[in-house]
Structures are given as structure tokens and as C-alpha cells.
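Worksheet for the structure shown next.
The complex appears here minus one protein chain, its other protein chains still in place.
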Amino acid sequence: MLKECWKNVQERTPLVHNITNYVTVNDVANVLLACGGSPIMSDEPEDVEDITAICGGLNINIGTLNERSIQGMLRAGKKASELGHPILLDPVGAGASKLRTDTAAEIVKQVKLTVIRGNISEIKTIASGSGTTRGVDADVADAVTEENLPAAVTFAKELAKRLEVIIAITGAIDIVADGETAYVIRNGRPEMGRITGTGCQLSGLATAYVTANPEQRLEAVATAVTLMGVAGEIGWENMQPTDGNSTYRNRIIDAIYNMDGETLESRAKIERA
Amino acid sequence: MLKECWKNVQERTPLVHNITNYVTVNDVANVLLACGGSPIMSDEPEDVEDITAICGGLNINIGTLNERSIQGMLRAGKKASELGHPILLDPVGAGASKLRTDTAAEIVKQVKLTVIRGNISEIKTIASGSGTTRGVDADVADAVTEENLPAAVTFAKELAKRLEVIIAITGAIDIVADGETAYVIRNGRPEMGRITGTGCQLSGLATAYVTANPEQRLEAVATAVTLMGVAGEIGWENMQPTDGNSTYRNRIIDAIYNMDGETLESRAKIERA
Partner (left out) sequence: MLKECWKNVQERTPLVHNITNYVTVNDVANVLLACGGSPIMSDEPEDVEDITAICGGLNINIGTLNERSIQGMLRAGKKASELGHPILLDPVGAGASKLRTDTAAEIVKQVKLTVIRGNISEIKTIASGSGTTRGVDADVADAVTEENLPAAVTFAKELAKRLEVIIAITGAIDIVADGETAYVIRNGRPEMGRITGTGCQLSGLATAYVTANPEQRLEAVATAVTLMGVAGEIGWENMQPTDGNSTYRNRIIDAIYNMDGETLESRAKIERA
């Protein structure tokens, strides 16, 4: 599945509309180009409908949201929903402020999402904030570990089922789940956390992957998560003694640019759970 | 001419006011510093007139336009027009959305532009959108090739004459034309299209070049286009086996930083047409 999903992105050049934060937007654009996709950025409410209409998928990231761009997110999201485009939500900082929590909940409510990708804390906020009365916080800890993995997988599947989306929880161990099936991925490096925006980049990648793989969306997201982790490992192997996090950022994107399906498949640490 | 234009930028350190998109703005700033210029960014309507007044030239890029920044573009453009500063328009995405097409047309109408730089599709939108009744779309194809080059050169010259600007159409083959003369440039690498923002960077460079070369504006723009292409070639030659598009971006800007007039002249593939 990894090789096939990878090949489809190469061959179909998915065009992705991104409404993303201004901190990591350049890296998101370059990672989309690196993986074989093509990026367009637009967040102005009067512009987003036209732009999303010429794209194949939509990536909504609330990292530096403002009142104007929130309207852009909702209008683009509704238009892309109408057109049947795959839509990913990256709820950056949901739980850290009322505006972010409310905005993420509003997008979940108004937009027909395909994927929600975040860290465990953001995904727990999504779970709490969208009308459940179950105490999800009590069920899952603040980081996914080998010990609490089964509980986290169950949490991801149940949330995926309830919201009818694919849930991707990323961290040291990654989980990608729909209501039935989950993939657990153990690629990546802890040093990736010392670079700004590896999460945002992954959201861009995952949007390109679901867009180019409409027949196998769960597998597409799992492949994107694996790709990011494998690129993090290869990038780290290429580090020189004086390199630090700024060069590491370049080396990861470079590794995605130079990836091939065989390498991806041979290095993948992915299993069904 | 290349050596002289290059030298004038080095010696005159043109200060360029940029109203540009947030995707590639950092690269635009670094490429302006690399070429010997100096960048200032400001898009707030209440700020732009003061800022443009202390600069020598203005670079307007509509890549992530919004309602506020459009007002900034128009106010800065009018002020810079009054002051006689050279002004470049990069109509990113004109033709892809109504807002972008209309904004580009409004800028063409209200601002005394010196240069319009875009890909063939954006320039065709400018041609259609500014009041002509001729079917320009019928005259020029969607990419400039050796086959349709004569027609594209004629199109560029006629549009330049009608709008009283320099037209720069960039792609695999680049055309820089005023109403009388055109330059055709064949430098560059196809891999530059796998980096976000090489077009935006070129618009920054071209603004610095026209600002520092008031006596020979057409030659200045042609030199900037040649410089970007030569830097793309040198940057590619410096690539290491594990490098990809992210590092290539750095290598191109580095090549501009390390350029000298002799190298530029000896590698240039430029001719009058």
C-alpha cells in the first residue's frame, strides 16, 4: 500500500489549497512540492472559494488564525465540502485558547472533514468539544506510550467513527484510524520536535496523499505519516557534525524530495492495530 | 549591459519596498540582500506611504492578497507613482480567482507600473483584463516554446506598448520586452519549479535592478531574469547527492550572493528578438 500511495502522488500531482499559519507556510509549500504535489495558499474570504474550486484538496491549519482567516476557513471548507474534495483539519493549539478550541469545533461542525491530524492533546480537545458527554480526558493520557497504546487506539477509532473522519494522532508513536481499522507507526526521530512545523508539514503531505488516493484514504494518511517519519530518519542520518535544527529542516524536506517507493516500504515501521 | 547593471546594484544598494505574500517573503528578503539590495516589508494601508517614500522602488505581489493588503497595494502604488519610483507588479494567480484578476486589473489601472512579471497565463490574464477587445488568448499558447516564440515575443511587445510597461514573461524560455525591443533568455533549470517562490524572488530581484538602473530599465529587468537563471544553474551544479528542493533553494540564493559580473556575462544565454 505504501508504494502504491506514494506512486499515485507522484503521478497525479495533487493540487492542494492551504489555509495555514504564517510561521511554517514556506516549509508546507516546499514539502508539498517535494512529495510531488503542488501548493496554493489563500485565506481571504473573497478569494478562497474560487481557489479551492481549482484544487483537489484542502488543508486547514489554525496555527495563526485571525477573524478574517477564520471566515476564509469556513467558506473554503463549505465550498470544498460541496465539491466533494478531501479536507484535512490541523487544530493547532486547540485547548490552548478559547478561540482556537471554538474555531476547531465550528469547523468540525460546519465542514465535511476527511482527516483531523493533531497531537494527542489537540485531538482530545476535539473529542471533548464536539458534543460528547463521555469524559474522554479520563480515558487517554497526555502522550501515547507503549503502555497506553491500546486505549489510545480505541479512543482514535471511536472518535473517527463518531465524527466520520480519519483521525491521525502524531507523536513518538503515531496512530491513524478510521472507525474500523487503525495503523500504528513508529518511524521518526525525537529531534524532529526541535524543528518548527514538522506537524504542519505532515498535514500538508497528508492532504496531498488523500487527494491523490481517493480509493484508499486511510492508507493514504498512514503512508503520509510513515513518509514524514522515514524522511526524519534519513534526514538525521545525513546530518554533519556542525548541523543543527535549521539544516535538519532542509534535510527532511530534501529526503522527501529524494524518496522512492522501495525505500519508503523497506524502512516503514507500520502495523495494523 | 549585464555587467554594468549588476555593478550598479552592488554600488547603489537599492532599497525596495515589498508588499508580498507571506509564503515566500523570507526568501524575497534574503534574495534582495544577496543581490546587494535592501528590503523593507509593509502592507498596512496606514504605514505604506511613509515606507515607500524612503525606498527607491516598489514590488507588489498579490500572492496572498487580502482586503486590507489590497488597500495597502493601491495606496503604496499611488504614492510611489507620484514619487516617480519604479514599480513592479507580480500578478500571482491572476486568472485563478476573480479577486486576483480584478485586483491585478485595478493595480494596472491606478498605478503607474514600470514592470509586470508573471508566467504566460498570468500575463495573458492581464492582457485580457485591461480593456482590450482583441482575443489575446487565441494568439498565444499556454507555455512559451521554440515553436510559438515569435508569436509570444510579438504579444509581449504589443502588450508592453499598450500598457507602457516592461513585460517579463518567465518560464522555460523567458521574454523581457518593452514596446520596441525584446530579450529572450534561456538560462535556468526545470527543477526551479520544484521550489516555492522562485518567481517571487525574481520579482524582488527585478525591482532592485530597475531601481538601481534608471538609465536602462529594460536591460535591468533582462539582467535580473538572466541572473536568476544563471544562479539556478550554479546552484544545481553545487547540489550534493542527498540534497533536494529545500537545500536547492538555499543554493540558488547563495549563488546570487556569490555572483560576479564576469560569471554572469559568460554564462548568460540572452539574445535580442
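Labels A and B are assigned to the chains in the order they are written; within every chain, residues are numbered from 1.
In the analysis below, contacts are C-beta pairs under 8 Å (C-beta built on N, C-alpha and C of every residue); 3 or more make two chains touch, one makes a residue touch a chain.
As the structure is a computational prediction, the values presented were derived from the model and not from experiment.
Asker: With the missing chain put back, one of B:I60, B:V108, B:V176 or B:I253 would touch it. Which one?
Answerer: Spelled out, the listed residue whose C-beta touches the missing chain is B:I253.
Asker: Using the document's definition of touch, tell me which of B:V16, B:I51 or B:L99 contacts the absent chain.
Answerer: B:I51
Asker: Using the touch rule from the top, list residues of chain B that touch the missing partner.
Answerer: 22, 25-27, 29-30, 33-34, 39-44, 46-47, 50-51, 54, 68, 234, 238, 249-258
Asker: Which positions on chain A touch the chain that was left off?
Answerer: 21-24, 26-27, 63-67, 93, 96-100, 194-197, 242-247, 249-250
We adopt the following convention: only the chains that are shown with their structure count from here on.
Asker: Measuring centre to centre with CA averages, how many angstrom lie between chain A and chain B?
Answerer: Centres of chain A and chain B (C-alpha means) sit 34 Å apart.
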